[in-house]
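For reference, the structure is listed below as structure tokens.
Heads up, one of the protein chains got dropped from this complex, but the rest are sitting where they should.
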Amino acid sequence: MKADEYEAVRKILDRRPTGSELAMYSVMWSEHCSYKSSKVHLRQFGEKTTDAMKEHLLVGIGENAGVVDIGQGWAVTFKVESHNHPSYVEPYQGAATGVGGIVRDIISMGARPVAVMDPLRFGALDHPDTHRVLPGIVAGIGGYGNCLGLPNIGGEVSFDPCYQGNPLVNALAVGTMRHEDIHLANARGNGNLVVLFGARTGGDGIGGASILASDTFTEGGPTKRPAVQVGDPFAEKVLIECCLDLFEANVVQGIQDLGAAGLSCAFSELASNGDGGMLVHLDRAPLRDSTLAPEEILMSESQERMMAVVTPEDLPGFLEITTRWDVEATVMGEVTETGRLIVLWHGETIVDVPPRSVAHDGPVYDRPYSRPEWLDARQADTPDHLPKPATDDELAALVKTMVATPNLASRNWITQQYDRYVQGNTAQAMPDDAGVLRVDEESGLGVAIATDCNQRFAALDPYTGAQLALAEAYRNVGVAGGRPLAVTDCLNFGSPEDPAVMWQFAEAVRGLADGCQQLGIPVTGGNVSLYNQTGSTAIHPTPVVGVLGVLDDVARRTPSGWRADGAQLFLLGT
Amino acid sequence: MRIGVVTFPGSLDDRDALRAVRIAGGTPVPLWHGDEDIKNVDAVVLPGGFSYGDYLRCGAIARFAPVMRTVTKLAGPPTQTSPGLPVLGICNGFQVLTESHLLPGALVRNEKQQFVCRDQKLRIERTSTSWTNGYGRNDEIVIPLKNGEGGFIADEATLDALEGEGQIVARYLDGNPNGSRRDIAGISNVSGTVVGLMPHPEHATEALYGPENGGTDGLAFFTSALQGVLSA
Amino acid sequence: MGRVVIDVMPKPEILDPQGKAVVGALARLGFAEFAGARQGKRFELEVEGEVDQAVLDRAREAAQTLLSNPVIEDVVAVRAASNQE
Partner (left out) sequence: MGRVVIDVMPKPEILDPQGKAVVGALARLGFAEFAGARQGKRFELEVEGEVDQAVLDRAREAAQTLLSNPVIEDVVAVRAASNQE
């Protein structure tokens, strides 16, 4: 935490923050959780969304994931998120827990997760670092997603040296629900109970918030903290089924997944989205490691946990369901009207803050940005000077060369490690342009989803590049037979402290927001991943865009490729 | 005909198997791993998935579930009064059956050490089972295969016995996907009531949602069970 | 608190695809001197108090019923963990 941020905390509290308060503010005000560098630009997604564009929007930006009305009483939620850095450190587990995290966002909306997709970027295929990370990342996405029973219906793989040392692992999840099943992350109703359920809390993911490493924890000297998190997909699968039973029994008032910033995030977001007060006993949290200090418990990012707000009358019913699924559940405290988030540790108050100040009123930076001078040279470097094939043989040779390049070759080695059949609703997956899923078995109502981004276009011109990504995903949904309805995006960029990168970011957001306005479909949620760079070299701007469309009957979807001999080929467009 | 489908914690294809039973014209009955009561069903499907995460060995923990006590008892060798409960174990269900010793051998990690999902061609070699009597002998079908630990192994004597007794129900064609001994995709007990199969017939019961060139090739596993007879 | 170590290995006569993969990978990394490899499992179980014969007997029972599959695996050791472990 920076000095001025610390001062801001002091001002909010009008005193010195406690160690636990400092822990909460520092993780919640991190770039990852507070979007402090990107917020000023992301606002355009809301501002440029007209009422007409909101027609199908049931839940917009600001919740765990957006929700779209697809008709007949059905709703779909979808969102893409990054897990880039953890996947570089430990490819298998990093990618696996990336899938786990985005799936919990989908559950927390009240939906049954029904599919995943995985846009990936790697360095050059023949680079040793790619050999280290690629197999593990693919195995991790497959290992976790397959074990959850989620068909993998698409994604992207692209190789470019700019990703050496910075592979991108973006994971998209989709869920379906009836309109009345939509749940939100808020803690309402004085006296309602705050229940933590799922896996036990361990020391995972604490290293991220380094401020605390030195001073606060010296006495008693806890112990080694894990460098990486290991996912437990079985625990998550059980958690999914358990949550669906809880929703069906109607015993959940509000619900939040635990992801980045763990309990700090869940407490403060639930409280600030609700009536504004909460009192919890942190010492009640079931631990995997009994040496954890309260600060660590607040910051732990242990996977496979959820938090629900439950009325006292519903608690027995709630616990009956968690017991049936063998899921541990603990009443941590209750919703209050005090307007304060109060955390007790063995009876002693260790946190007493206005929850909004933690969850929503973090710092906002309007970082300087400017168009980099080198861009002119890059744009001037057109392909015109490259030799063109002059003869048929040269053309044939060129085609052969091209189909064998990593960026065009078959993705089968990867996609055959993913289950695309589970759940029995996949009408289209790899290698089609868009994944197509049946949502309603009776009517055949379904959705098509595509994710796209050509980072080389974005590197040449981030504004147009972002629009091209949107247009490509939109077309891919369209050609599959879907009517595009909504957009999610994962904005992968270098350091926001570099004005050139910040300019790329600003331009890409502006391009995407303008493009959405022209196409008339809203951004419903997404994720920003910054600091993807090695030394001073940033990755190409990589605004991955996912578009979701609806098909009234998936039987009428259009696969890619031709099926019958003698078909005629038409080229449409310009 | 009432066909039960067991849900273990970590089962994935349970809902698909229930759907396949319904499409075949049977009455699907969900069964719960924690109940010994199997609700008077006429046959049981142990579905695919990762029961208990498959962390120890695939199917090893599920084998001890209360529901398996009943299934193991009823599916055991035929007696004067009962021909034995028909049981189909698909993928993880096959693993549960070998762990329960209702079928011989075991399933181990794929030779290439990777999960594999693909449309798999099979030859149906035994049709005198509760689950394959609707196929013709040596019928070739395409159904999805998706497993990480699908390599069937047993010692040579057991493999020879399986061949000798005609207990090999299906073999892989056009390439062995997982290193299974003798290309074995599925086996049965001697009487043909209990069948274990690595690939997934329940994912090839509706034209739009199965393999591109297979369509509904898997449906006959479920219609076979409804016949309730073993045509030799 | 005591700890029991249980070692489970694939039976020698059973093909061990993981072991095979390990040999292949070792050879590619230049460890060609290891001509054969087998991969099994090692469990550590914790008990309150000391690891006496009764505990070891129970652990052996657990090893044989749950922790190994006798069709393809052998329980090769059930023993108290030594202090260094």
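As written, the chains take the letters A, B and C, and residue 1 is the first residue of each chain.
Keep in mind that, in the parts below, contacts are C-beta pairs under 8 Å (C-beta built on N, C-alpha and C of every residue); 3 or more make two chains touch, one makes a residue touch a chain.
It should be emphasised that the depicted structure is a prediction, and the values quoted were computed from it without experimental measurement.
Asker: Checking the contacts here: which visible chains does the omitted one touch?
Answerer: Per the contact definition above, the missing chain touches A, B, C.
Asker: For the chain left out of this view, which of A:E21, A:D204, A:D314 or A:E334 touches it?
Answerer: Final answer for the missing-chain contact: A:D204.
Asker: Going by the contact rule already stated, which one of A:N64, A:Q229, A:T415 or A:Q504 would touch the omitted chain in the full complex?
Answerer: Residue touching the chain left out of view: A:Q229.
Asker: Residue by residue, what part of chain C touches the chain that was omitted?
Answerer: The list for chain C reads 4, 7-9, 22, 25-26, 29, 31, 33-48, 55, 58-59, 61-62, 65-67, 76-77, 85.
Asker: Please identify, in ascending order, the residues of chain A that touch the omitted chain?
Answerer: Given the touch definition above, chain A has residues 89-90, 93, 199, 202-204, 223-232, 234-235, 288-289, 302-303, 326 touching the missing chain.
Asker: Which parts of chain B face the unshown chain closely enough to count as touching?
Answerer: 52-53, 55-56, 60-61, 64
Basically, only the chains that are shown with their structure count from here on.
Asker: Averaging over Cα atoms per chain, report the distance between chain B and chain C in Å.
Answerer: 30
Asker: Rounded to the nearest whole Å, what is the centre-to-centre distance of chain A and chain B, using the mean of the C-alpha atoms as each centre?
Answerer: Computed from C-alpha means, the inter-chain centre distance equals 37 Å.
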